[in-house]
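Apart from one protein chain that is not included, each protein chain of the complex appears where it belongs.
Which chain is which? They are A, B and C, in the order written, and residues in each are numbered from 1.
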Amino acid sequence: MGVWGHREAANLAYLGIFAVQHRGQEGAGVVALEPEKKKFSAHRGLGLIADIFDEFDFEKLPGRAAIGHNRYTTAGSNVLANVQPFYSQVSRGGVAVAHNGNLINTDSLRNELIRDGAIFSSSSDTEIFLHLIARADPKLSLIDAVTDSLKRTKGAYSLLILLEDRLLAVRDPAGLRPLAMGKFDGAVVFASETCEFDLIGANYERDLEPGEVVEVSDSGIKSYFPFAKEKPTPCIFEYVYFSRPDSKVFKQNVYSIRSKMGEELAREHPANADLVIPVPDSGVTAAMGYSRASGIPIEQGLIRNHYIGRTFIEPQQSIRDFGVRIKLNANPGVVSGKDIVVVDDSIVRGTTVKKLIHMLRRAGAKKIHMRISAPPTTDPCYYGVDTPSKGELIASRMSVEEIREFIGADSLGYLSIEGLYKASGGSEYCAACFTGKYPLGTPADF
Amino acid sequence: MGVWGHREAANLAYLGIFAVQHRGQEGAGVVALEPEKKKFSAHRGLGLIADIFDEFDFEKLPGRAAIGHNRYTTAGSNVLANVQPFYSQVSRGGVAVAHNGNLINTDSLRNELIRDGAIFSSSSDTEIFLHLIARADPKLSLIDAVTDSLKRTKGAYSLLILLEDRLLAVRDPAGLRPLAMGKFDGAVVFASETCEFDLIGANYERDLEPGEVVEVSDSGIKSYFPFAKEKPTPCIFEYVYFSRPDSKVFKQNVYSIRSKMGEELAREHPANADLVIPVPDSGVTAAMGYSRASGIPIEQGLIRNHYIGRTFIEPQQSIRDFGVRIKLNANPGVVSGKDIVVVDDSIVRGTTVKKLIHMLRRAGAKKIHMRISAPPTTDPCYYGVDTPSKGELIASRMSVEEIREFIGADSLGYLSIEGLYKASGGSEYCAACFTGKYPLGTPADF
Amino acid sequence: MGVWGHREAANLAYLGIFAVQHRGQEGAGVVALEPEKKKFSAHRGLGLIADIFDEFDFEKLPGRAAIGHNRYTTAGSNVLANVQPFYSQVSRGGVAVAHNGNLINTDSLRNELIRDGAIFSSSSDTEIFLHLIARADPKLSLIDAVTDSLKRTKGAYSLLILLEDRLLAVRDPAGLRPLAMGKFDGAVVFASETCEFDLIGANYERDLEPGEVVEVSDSGIKSYFPFAKEKPTPCIFEYVYFSRPDSKVFKQNVYSIRSKMGEELAREHPANADLVIPVPDSGVTAAMGYSRASGIPIEQGLIRNHYIGRTFIEPQQSIRDFGVRIKLNANPGVVSGKDIVVVDDSIVRGTTVKKLIHMLRRAGAKKIHMRISAPPTTDPCYYGVDTPSKGELIASRMSVEEIREFIGADSLGYLSIEGLYKASGGSEYCAACFTGKYPLGTPADF
Partner (left out) sequence: MGVWGHREAANLAYLGIFAVQHRGQEGAGVVALEPEKKKFSAHRGLGLIADIFDEFDFEKLPGRAAIGHNRYTTAGSNVLANVQPFYSQVSRGGVAVAHNGNLINTDSLRNELIRDGAIFSSSSDTEIFLHLIARADPKLSLIDAVTDSLKRTKGAYSLLILLEDRLLAVRDPAGLRPLAMGKFDGAVVFASETCEFDLIGANYERDLEPGEVVEVSDSGIKSYFPFAKEKPTPCIFEYVYFSRPDSKVFKQNVYSIRSKMGEELAREHPANADLVIPVPDSGVTAAMGYSRASGIPIEQGLIRNHYIGRTFIEPQQSIRDFGVRIKLNANPGVVSGKDIVVVDDSIVRGTTVKKLIHMLRRAGAKKIHMRISAPPTTDPCYYGVDTPSKGELIASRMSVEEIREFIGADSLGYLSIEGLYKASGGSEYCAACFTGKYPLGTPADF
């Protein structure tokens, strides 16, 4: 979240990143700027935003501009030094950076910079941006300096760069990660998801285009396209799982697409059942689509506990399926004696769904038809989503039939990649996690 | 939650009360007993169970028996001295009490006891039970002593009384509050809601009957009916709002009843609309019933934020409807341009729903038909549900049409009391909060 | 500490008990009273006062009267329920009690009360006072009711009893524990030690006499002597160890007496040495007296670490004498090559002084003459000082020569009981911890 031109910039940035807490729960921070004094101030911490800013006094983050960030570990370990936004004093003054995405040529860039005298204080790939900007040719204009720096990086990034007199918003040439621009009370605001705008009551203006750089200062808004044109490949996983359903991402409402995935799933994998049961909350939207398309009524056969958020002390005489049960309970009043379709958005390792199915059987369910509103997750992401390694992904090791047997379902159906493209309205997306085809390559290529 | 006969009794009691955290978030505690040593130990705190027992070492609560309780302020202020279970040394040895419900002759009993030399350490009505038991005629048997004591109290109670060699479970003669018995791994367990049994994997055996006293000791289980027979009037609000949908309460599954309320509501108050939109999570079950009965598709037009649980720092330039918006967001991709039926389970003060409707309009909804799956809440509860005073309840001051105008809906329909009875399968319930008819009277009568 | 008649009564009580934090570090609390509203409010916690009241808002403890207390476990375990002042609603209204001392007929009184229907919420002997007052004959005047109650107790107590319209201060007939009265800005204040008055700037007026009851209300101050006259036996250990040196206790300045103990010690046990080395801080005052009487110069051969107050993480390869060393360091620049007299106020178990002597030898000290400014501690206290059991006291098991050998000193001398009386200006004191003669008997007598 970025804000330029509002006297409560830091407070707005904090609320904005709170709305996308689901994008990163490991740490968060806000850097504010008083452009008149060229003075930056920061507050960062490990954990959830609500805890980090609990009873925080926003007068400690004064100024008309601010950027905020939720940490989600995709590179570097989870220590305070890696929590963004990063801030440093460099040759062009103070600069703060918030980075959504992941670079794939981190190692070679980092080694080159270190050989050249740079000191690295974090293990995050984001620090690379600061070093590149700090070392840009001083004769270049700021925009040229920044874009020259960015041209050296490979990978996925949506960036907010806060400088002493302006805020830059950048989306990588492949447009892998989202970035939207809005207006609020005279100020310009940027966000990954439009639900951040909704929370503070800002109006969505438009998405940044792949490869676009937007510069906001007291002189107004300018747009640049400094990068060589590339084929855009936005991340389809934003629709499948990552974004909030009430957000508009890549110009489309996530809920509508997710709902269509459920409808496609019903067409591809019908089932002879009494009820559709969503796995809360990840499977609810697709389950509604499945119910609508199949005509099978939807019911809450799994009830979520509202109060989790910590580890629980399990008895030594361990309770079967405890880890799942503390979060969800099968409702016998609904599922007992019924054939059911259970809908979720993914199977990662397979252990949770196995326990879920066991719990549903214990509550009296007869036939259990498992349906997944996306293709099997077979490959890790290198562009900003923290997926397990290939070996941990059950679908990289097992066939659909083997998975069905492992989880104990009576049938199992995944949405096809074609069905996913159909629901998403196109096939230009990066779907490497389902296909293994990486449009920008992988770290092994650098 | 009560446990007799399991070496991890305290841990099980803690997990059980965690499952019903929704019944009280102000404090919680567990008292454990080593019957062999006649030794009680306790852990209590203010706030949520997960925080109170965070990293707790259950070896500090040893023994084969335990009772646990979530505090929900209906009498006395919210201070640590009022957190249950209460424990004291009395004439018959150590005794611990956990009380679900509320007495209505508290003041006269308390004054009488104080006049007679009792010292009161809390402002909770639960302490009265301890004093009455302590002062019972020493020649009486324990069961007689306890039941004689209980006969002096008026009001609603489900009680767990842990003594040095047995555990008593008591349900008041009117059966206002629920209490169920189960079995787990050789132990006898008691709970307000059966979802507590589900979490630990216990089996539900049966409900206690109104006026029943069950005594569990190493000699087995005994049942008594020491009270004069009264007409049972269990609390219908358990079905409307209080219980978890996956619980069986008063022998019926809550979800099924709540679902039927939605169906009845659709019949009583149909609407010409494109979509049914539930208010998460309170309106979801009834909304599904409404959708099924009306044939209008259900969609998630309101998205809940998963990460709330604290106060948030609002900008000074206050954001319109901030308090609601931090919890829910209207999804424009769903509601824009649509006529919608919004379903919730109650309107208390009317301010929240007013903001919700404003937010939905801003997201593009056209006609908004508000539907409530219960009758107007007109009267406060004196039997264990913490309702606002009569003056604060909007339905005690305004007609349905006035409420509709206040909240800004295009139409407003409440389920009738007959519809509620129909869904609940009978009319013997206490529905004083909707009718003002108090089966046991009110504190003003004592 | 008690205050009657000051609009910041609770804040003053908190500061007063802070000044005597050395008298109890296990818990602390303040109860305040608004006499106009007959409303009591309380704040209590486990640990140190500074932590318990950290950032506390004293507007939560309103009113013109307050009593405060530091917990020091002499009876009952260290749990929050045992932290004083105790407060209850009883037949004569609200009553709060703070108790310095220890009863010896606790068990029989407690059993009698419980048999008679009392419920005990704590394991502290202080709760007995509340029950006795609650059960006093309602026809008696308040003063008679309280004093009749007190007559049933045996043991040591200085009490502050805060009632709805007055504050009572009571000193037991034997006068074992101190209690002083002062004036501050129009208010009447009570304290165990006069250093509490000094901190807030109050003026010391006088000590309460043994067996005196002082009643302070808006009508003024009254004094009563309701108890049968007993021989006063104030506790000599207040002079030896317990009180702060800057306090006046039992009408004498503690420092001056402690200093005289050092002088007497020099006379009784001279030593041929280069330096007198005090053990900080317990031995400093007596060491100065020893130096003055002997003419041997005093030097800081042991340096105290200012920053302790927590447990420290010791390496697995344990460091010799670690527990002592983290608190004190032997200064080689002072002791190396010297014959020294080391002065402290007591040897309890002997393990600490043994390590100290080892550390001094390692720093180069030659002859080490250990001198203790009190007689050998042979017997436990039952009147309010938390001493180890008889078996743990080294002097109850070993002769002086055996102790000398155990601790590794070249010589060892204790002040005689006669010397102690001489320094204290009389022989009427209770010195049971040195003599085994208990003027009121022991719990075994009841």
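One rule holds in what follows: contacts are C-beta pairs under 8 Å (C-beta built on N, C-alpha and C of every residue); 3 or more make two chains touch, one makes a residue touch a chain.
It should be emphasised that the depicted structure is a prediction, and the values quoted were computed from it without experimental measurement.
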item	value
Partners of the unshown chain among those that are drawn	A, C
Selected residue (touches chain absent from view) among C:114, C:188, C:208 or C:298	C:298
Among C:21, C:351 or C:416, residue touching the chain not depicted	C:21
Touching the absent chain when the full complex is considered, from A:90, A:293 or A:348	A:90
Contact footprint on subunit C, counting only the chain that is left out	7-8, 11-12, 14-15, 18-19, 21-22, 48-51, 53-54, 56, 58, 185, 195, 198-201, 244-246, 248, 253-256, 259, 281, 284-285, 288, 292, 297-300, 303-310, 312-317, 319-320, 325-326, 329-334
For subunit A, the residues touching the chain missing from this view	80, 87-91, 110, 114-121, 130-131, 134-135, 138
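Note that only the chains that are shown with their structure count from here on.
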item	value
Where subunit B and subunit C are represented by their mean Cα positions, the distance between them in whole Å	49
Two or more partner chains touched - positions in subunit C	none
